[in-house]
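Following this message is one structure expressed as structure tokens.
Apart from one protein chain that is not included, each protein chain of the complex appears where it belongs.
Up next, subunit A:
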Amino acid sequence: MMDNKMIVEGSLETSDVGFAFYGRLPYYRGLGLSMVEDIQITVDGELIPRADVRFHVRGKTYTLDQMETVYNDRWNFGEKAKIIAMKPGGLPAGDHKIEFAVRMRVSYLPFVPTTKDTKVLALAA
């Protein structure tokens, strides 16, 4: 659900240390950060290692390992979080194919859902 709305159009940005875009949780509610099990980012076919992913929301930045024990913050319903990939040099100008997958631990589901969106986002020169 909301798969095709996960990556926010036109939100790709780059810097010397990496790139980032806005992402939304593919779910009909928000989720406490400890239940976000994994976020995978792929850019032009290259997988960003888990340790190089950062999640930024309302002024706070977390690594994925840190998020596992965050019990007092949330990724709210429809909230645009900044999804950051640490990648020295960032990305060159032009189109980039971004894949964004989120794995959630949902108490009532008898499975662990992973939902993915893929979009081509342009980076201005």
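Just so it is clear, contacts are C-beta pairs under 8 Å (C-beta built on N, C-alpha and C of every residue); 3 or more make two chains touch, one makes a residue touch a chain; residues count from 1.
As a convention for this text, contacts and distances are computed from a predicted model.
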{"item": "Undisplayed chain, where the name is taken from the UniProt record, one of \"NADH-quinone oxidoreductase subunit J\", \"Electron transfer flavoprotein subunit alpha/FixB family protein\", \"Xanthine dehydrogenase family protein molybdopterin-binding subunit\" or \"Xylose isomerase\"", "value": "\"Xylose isomerase\""}
{"item": "Residue among A:13, A:52, A:73 or A:99 touching the omitted chain", "value": "A:73"}
{"item": "Contact residue for the chain not shown (choose from A:32, A:90 or A:113)", "value": "A:32"}
{"item": "Hidden partner chain, residues of subunit A it touches", "value": "1-5, 24, 28-32, 34-35, 37, 68-69, 71-74, 76-79, 105-108"}
